[in-house]
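One structure coming up, written as structure tokens, with questions to follow.
For this depiction, one protein chain was excluded, whereas all remaining protein chains were kept in their positions.
Here is chain A:
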Amino acid sequence: MTTPTQAAPKTIYDKIWDAHVVDTSEDGTCLLYIDRHLVHEVTSPQAFEGLRMTGRTVRAPQKTIAVPDHNVPTTEGRDIRIDNEESRIQVDALDKNARDFKINYYPVSDIRQGIVHIVGPEQGWTLPGMTVVCGDSHTATHGAFGALAHGIGTSEVEHVLATQTLIQKKSKNMKVEITGRLRPGVTAKDITLSVIGETGTAGGTGYVIEYCGEAIRELSMEGRMTVCNMAIEGGARAGLIAPDETTFAYVMGRPHAPKGAQWEAALAWWKTLFTDEGAHFDKVVTLRGEDIAPVVTWGTSPEDVLPITANVPALTDFTGGKVEAVQRALDYMGLTPGQKLTDIQIDTVFIGSCTNGRIEDLRAAAAILKGKKIAVKRAMVVPGSGLVRAQAEEEGLAKIFLDAGFEWRLAGCSMCLAMNPDQLAPGERCAATSNRNFEGRQGRGGRTHLMSPAMAAAAAITGHLTDVREMMAEPAEAI
């Protein structure tokens, strides 16, 4: 216990929360100030319509950033015309709303356009200690910077536009610690999927997760974004990682990052954003980095995770309501219990999304693909932003993908949620670097296996789910 004269130790979540409380009601409901509001075309039209109907305006347009990403085609010519009428109407609506309400905007014709969760950090809009929201569940991504970032519904989008605040109750604190080091071939994606496999998709419900431990510290910002991105798949409101030198180095010099004296002031505050010794966590999960293997999902929930060396599970491995869900998943996925995961044939490979559409992800896939050809029907890379795409071209990665037989697309959400023309056909089986393997997610009847970019590249070469460690220069010991 702390003495009354001493401030109680706080988690990083507590600190960011406390710095943003505008007002607290008697029942503990808070009005929380929002530093950055990211907006895309699918979950915002009704919110802007609401503002117009009530004669309200955007309170802080300079803190509001819009970019079309969900609907946009990833083929050339989209800046001239989007063929699908409904998609075009939504993108046009965002264009008009951005103009009318004078908010920051990156149209498809702008090289900085891309997936909102890649553009925000890339442009320096996302900074440590901020509150960041977006009408999109994968807003959790921004937690990688030590920001409190989470998805909201459209009514809340309208609320933030009008008031720059959200009505919130504080979540509980959860710590996910990954000790030690990752083995070769194991990536941030394997960490985040393994955590969900351990806790289940509702394991984080009611919590904000702080990811910590040596394996997390060792990750690049790209890797940290991958980890935090899928906090939502674990049910958490948000996931975050305390900022450190890796974070500061990434942020420094970005277009909207502070400069000069403001940088120094910001840095001084950011360095206080860590969990105090002795701070209370309501739930703790610990995984040993050395125990994490390259994993894939076999079912239709992100918790259906197994090491690539495993077999498809049997119904008898489950209890309760999950049994019916597993039977349904096995039928939907066309899998037989006991079947080796590495025997599952793949039709399509998708590399991209806000989970794994950053430069480091493309480098990891290209390292496996270099000089090889694909053995699947189709494979596509959809860079997370126009700038990621340009950088990959400059580094020669695009050529590696094209030579291997991949399509090299323009930036957007693409086949992660298949709102644009990039969709799976019924029964088509995809190795995907995205975040959800739900029924119909990538197209009605489509079958999704989630994995890391390196694992997706390995599957592209062999035509079946493959242990990427077998393709690495020095084969690692299987675990």
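Following the convention adopted for this analysis, contacts are C-beta pairs under 8 Å (C-beta built on N, C-alpha and C of every residue); 3 or more make two chains touch, one makes a residue touch a chain; residues count from 1.
Note that contacts and distances are computed from a predicted model.
Of the names listed as "Simple sugar transport system permease protein", "3-isopropylmalate dehydratase small subunit", "Cell division ATP-binding protein FtsE" or "Na(+)/H(+) antiporter subunit C", the one that matches the UniProt record for the absent chain is "3-isopropylmalate dehydratase small subunit". Checked against the full complex, the one of A:D69, A:E122, A:D136 or A:E360 touching the unshown chain is A:D136.
Checked against the full complex, the candidates A:K175, A:R358, A:R436 or A:H449 give a single residue touching the omitted chain, namely A:R436. Counting the whole complex, the residues of chain A in touch with the unshown chain are 19, 22-23, 25, 27, 29, 31, 33, 35, 42-43, 45-46, 49, 54, 56, 59, 63, 70-71, 84, 86-87, 89-90, 93, 127, 129-130, 135-137, 150-156, 158-159, 162-165, 167, 169, 201-202, 205-206, 235-237, 257-258, 262-263, 265-266, 269, 301, 303, 320-322, 324-325, 328, 417-419, 426, 436, 438-441, 444.
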